[in-house]
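The complex appears here minus one protein chain, its other protein chains still in place.
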Amino acid sequence: MRILGPLYMAFCAVLLALPIAVVCGAALNGGRSMFFPPRDPTLARFGEFFVSEPVWTQALLNSVVVAVGAATLAVLLAWPVAYLLWSTGSKLSRTLAALGSMPFAVPPIVFGVGLGFFWGFLGGLGTIWAGVVSHAVLLMALPLVTISIGLQSIDRSHLDAAATMGATESVTFRTVILPQTIPYTISGFFFVLVLSFNEFIVMFFVSASGFATVTLQIFNSLRNGYTPTMAVAAITFIGVSVLVFSAVARWGDLPRLMGADQSRN
Amino acid sequence: MSGLVLKGISKSFGGTRAVEQVNLIFAEGQLTALLGPSGCGKTTLLRMIAGLEAPSSGALLLGARNITDLPAHRRKFGMVFQNFALFPHLSVRENVAYSLSISGVGRSEAAERANRLLDLVQLSAFGDRRIGALSGGQRQRVAIARALAQEPEVFLLDEPMSALDAKLREEMQVELRLLQQRLGITTVVVTHDQREAMTMADSIVVMSNGRVEQVGSPQDIYHRPENAFVADFIGKANFFDGVTEAGGIRIGATHLSAKPNFVNGSPVRVAIRPERACLDDDPGENRMPAKVTFVRDLGPVREYHLETALGPMVVEYALGEGGKTLVIGDQTEVRLPPEALHVFPDPQAAVAAE
Partner (left out) sequence: MTAVERIAADTADRPARERLTPRRILPWLLSAVIGVLCVVPFLLVIAISFGRKIEGAAWVWDFTLENYERFFVGALWPDEVTFLYLQQLGFSFWYAVVASLLAVMTALPFTLLLTGLSRRAQAAWLAFILSSLSLSEVFIVMGWDILLSNNSGLPALFKSTGLTQWLKDVGWFQTLRDWGLASPRNVKFKTSQFATILTMSYLVWPYAVILLFPALSRLDRSQSEAARTMGAGGWTVARTVILPAIRLPLFGSTLLLFVFLLGTYVAVTVFAAPAQHTTAVAIYTNIRGANLNAPFGATQAVILLISAGVCLGLGHRLNRWAEAR
């Protein structure tokens, strides 16, 4: 068991990293088609992706706009729901939390179809702001969970203490609740950011070919065969994910966010 | 078979030494308490005896058999955990019969033996209950019955009373001791509570910082502490630092008569139990003036806090023992009988000398 355990973990890690490594390697190809191992390795594809190919630079810009917009909006939507849930625990707040998590819980293709109809009626189909709102609603469940975990970690006697020292509810919120939940809010924000960056199927229905994010652009190019530029896109995305989650792991309590037992370390 | 022997057992976790060079003999059929403050290595030592932790060096012998490399499930020493670790998915009877059913004992025989054990811990009516439906004291009895079901050669208990409230704790200590004596099983109990250790143990092992400080009967440990740590940890004591000289010890400007076995001029630490110092008019050695700074009457005992030339000290009188009645501010005299003084080498000086 002592050798077998780490061996199994290493095996899982290798298998998990395998397709990612292959994509990364393929990005270095000099030619127009994908080979692994790469032939005639070059970094020219990075230039194409970030600078010279307008198709990809526009897609990258769209992805960033959607991700940042959706993350901000999702946090703004999730905060009052989480706060209501924590402070009142009422039936209404529980219903709201359940409804807010529903889009994330069902197969995304169903919600994508629904949003396609929804924006079709409202006239937002194919506009980028519809994409932002769609992703915010789809991924709202994540900040809802992280902020709720943060609020639960607040010792309620701190609130009583603040009240005995003359703090009103809004002052308590500003001076006690907000500072203690900021790490959790930020974690939630980044979870949405990364997942929105990578989300495909909902955006596929909502964009209606009106605009393309990087994932959509890659899917569109799938039929024409792979090009190494797509692999560069993939590397960028993996890089962003690793960076974000490493930051969360470094400055936030990742095991606790994932539901680890508090009493042990 | 003749008890359990630890030879030079050490354990380090990463860079920290949890247990250092422990040599101990646990006599067959006796109850030994591992006593010490938290973090002294007593639980680690118990886990090594159980086989849940491998010693970094040293050997464990059971009788003549070397069991150092035997895994926990082959040693089958019954163990009671601090949180009892009962299985919530099994009933009380199934918990007790666990060791029997996994070793292939027939269903009806296992149930019958479980019932006998439940009888032994006075829970015969609770066999079909879920663990969640039991009180703390009942859970502890189940944990004890479960550990005894496999008829272990050694019985281990890790802080078994810490999850119980104070009143129940004292009852269970007596009950556990009676049960252990009846079964005559070699038993090791880890505790940080000296009352618990003194209630139950034939022999107490006092530990601190991963080392054994003293091994002895409860009376030995209390009346003849071998060093300042034991004198301080077990019961209460007044401490004074001084230097040995002809016929006694010099503490500041005061000379105390005593019989220290040290070369004159060695730094020493002197201890005296509060109940051994006297506030009386008997003539004798080591009398000195004292001023009463605080009086505390706890019912069975009365404490006088004094300021003397040696420094502050506490003197204790039991109810009915007589003695003067003093109030704060009174001037009196205190006597420290030479035979009641414990003299230890000064631990700080000993460290400095190393």
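So that you can tell them apart, the chains are marked A and B in the order they are listed, and the count of residues begins at 1 in each.
Criterion: a residue touches a chain if its C-beta (ideal position, glycine included) is under 8 Å from a C-beta of that chain, and two chains touch if they have at least 3 such contacts.
Note that this is a predicted model, so its numbers are computed, not measured.
In the complete assembly, which of A:44, A:77, A:128 or A:163 touches the absent chain?
A:77
Please pick, from A:96, A:128 or A:163, the residue that touches the omitted chain in the full complex.
Selected residue, touching the omitted chain: A:96.
Among B:23, B:57, B:83 or B:293, which one touches the chain that has been omitted from the display?
Among B:23, B:57, B:83 or B:293, only B:83 touches the chain that is not shown.
Touching the hidden chain in the full complex, which residues of chain A are there? Just list them.
Interface residues of chain A facing the absent chain: 1, 5-6, 8-9, 12-13, 15-20, 22-23, 26, 34-36, 77, 80-81, 84, 92-93, 96, 99-100, 102-103, 105-111, 113-118, 121, 133, 137, 191, 194-195, 197-201, 204-205, 208, 215, 218-219, 222, 226, 230-231, 234, 237-238, 241-242, 245-246, 248-250, 253-255, 258-261, 264-265.
List every residue of chain B that touches the chain not included in the displayed model.
50-52, 71-79, 81-83, 85-89, 98-99, 102-103, 132, 146-147, 149-150, 156
The definition used in the following text is that only the chains that are shown with their structure count from here on.
Report, in whole Å, the distance between the mean C-alpha point of chain A and the mean C-alpha point of chain B.
Those two chain centres are 55 Å apart.
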